[in-house]
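Removed: one protein chain of the complex. Kept in place: all other protein chains.
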Amino acid sequence: MDVLIDNADVFVSGFWLTLQLCVLSATGALLIGTIVAAMRISPVPSLRWAGATYVTLVRNLPLTIVFFLTSFGLPELGSNADFLRVPGLSSVFDRLGIDLPYFRFAVIALSVYTAAFVCEAIRSGVNAVPAGQAEAARSLGLTFRQNLLSIVLPQAWRAAIVPLGSVIIAMIKNSALAGAFGVTGELFSSGQNLTSSGGNPIIPVFIGISIGYLIMTVPLGIFIDRVENRRAVAR
Amino acid sequence: MRLKRFAALAAVSVLAFGAAACGGEDPGTTPTTSKFEAGTTMEKLSTAGKITIGTKFDQPGFGLKGLDGKPAGFDVEIGKIIAAELGISADKINWIATPSAVREEVLEKGDADVVIATYTINDKRKQRIDFAGPYYVAGQHLMVRSDDSSITGPDSFKDGAKKVCSVQGSTPATNIEKFLKDKATQLVLFDVYTKCVDALKNKQVDAVTTDNVILLGYVSQSNGAYKLTGSKFTDEPYGIGVKKGDAKFRAFINDLLEKIYADGRYAKAWTDTAGKFDANVPTGPAVNRY
């Protein structure tokens, strides 16, 4: 267990980087996922088609391939994902603003991939909202957008919160793949470095890594349970 | 314990005497041309007129299987020199592929007589097999785009501007860290080197670092797009694997290595193969007769 104490800085910085990656990716995934879900339930056939195609494609590809497409496809297209170098954000999430694009690529890969699952979670939430709610809103003259934003989504979120929680927890675990795609110092690969080139024993190091992930996932799970219970009481 | 060792010794001496006696009784059955001491691996191989050599089949410059099905490279040339010294012509050599994971095993099981396969000498391996050599000292090197002359060695990273790529959890990745100003902005790690090469091509990074031998492979396949820069900054001695305990065969190979360092065969082997990508002919390293 000395390994954990001796290398505390490695674990802490790995945890911090992974946490940043996950916060940004979760935000991106929720945003994109909601938009795609809106497309999938929109009255415009071409949008519905585009939304369904997105989900079918992205959800059925291994995450590694999505990482590959962002980390090597985007540069091929001449993009370093510089649009993510948002000045204010970069001061909190320092990796976002550096020249090396791999952190940004990882944020995109995780967001784009997770968004497909977010979309389906939200869509299941939308399906749980009685059709009469949207119908009543339509009959009052609300546009599709107004209907979605003020009536359907606020109710869908409540039904979607539990599946969304699972999706985000899965995403946190998936973030371990970022280490294989140039995000140096991310929690999982930091641990691997300690064992394979640092020669440290495997078991304690991986216990340390596990603790790092559990610190992120367990509270999220508890939070989701809380929200779910409150909702159950409110009904 | 002591008794057992005595018994083993006795058995060996009986065998040795027996072999000598056989030779004495019927000298006509062994080729008189053999210049090797009876009972040695050298004698056995030269008598048989054939040898099985393990090498890499996927390492450009050192051992890469060609269209004719036969490997070519620096390791292969060294293998041919050993065979020739035993009186075995190149076409009588049986080449087998020995990727890193199986090298000890093929020697232990006798599937190969000798393994020359970018085989780094270390103590752990010496517990299972023996090494002649080293015949070459590989080491960590830097590969850059051919049109880039701004990086001359690992010190070029100290100002914090240049970016370098390696593989996660690898020794080269750890080694390069001490030359960096800021790991977060300068070091990119992937799970395999091909991704690093891609990143180098796309200019996300300015250099790829790992053993020069691996880098030479990428240089060789790049059609001149990449080159090695500076000199290597770590040492990875490559040895020639033989069966554990075969001291005479090991000594024979060590003698041979010293001979070819001097007579130019070593330099020719290099220039004919890996030298095409790295013109600096290495000086033959001192062999280690442990």
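Things worth noting here:
First chain written, first letter: the chains are A and B, and each begins at residue 1.
Note that a contact is a pair of C-beta atoms (placed from the backbone, for glycine too) under 8 Å apart; a residue touches a chain by one contact, two chains touch by 3 or more.
Here is the rule we go by: contacts and distances are computed from a predicted model.
Only one of "ABC-type polar-amino-acid transporter", "Dimethylamine corrinoid protein 3", "Sarcosine oxidase subunit delta" or "Pyruvate dehydrogenase E1 component subunit alpha" fits the UniProt record of the hidden chain, and that name is "ABC-type polar-amino-acid transporter".
Seen in the complete assembly, the chain not on display touches A.
Checked against the full complex, the candidates A:V10, A:A109 or A:A137 give a single residue touching the omitted chain, namely A:A137.
The chain omitted from view is touched by exactly one of A:P62, A:P154 or A:P219, namely A:P154.
Mapped onto chain A, the interface with the missing chain covers residues 43, 130, 132-133, 135-143, 146, 150-151, 154-155, 158, 235.
Note that in this section only the chains that are shown with their structure count from here on.
Against chain A, the residues of chain B that register as touching in their complex are 163, 165, 168-171, 173-174, 183-191, 195, 198-199, 202-205. Chain contact summary for the complex, chain A toward chain B: residues 71-72, 75-76, 80, 94-95, 98-102, 179-182, 184-185, 189, 192-193, 195-198.
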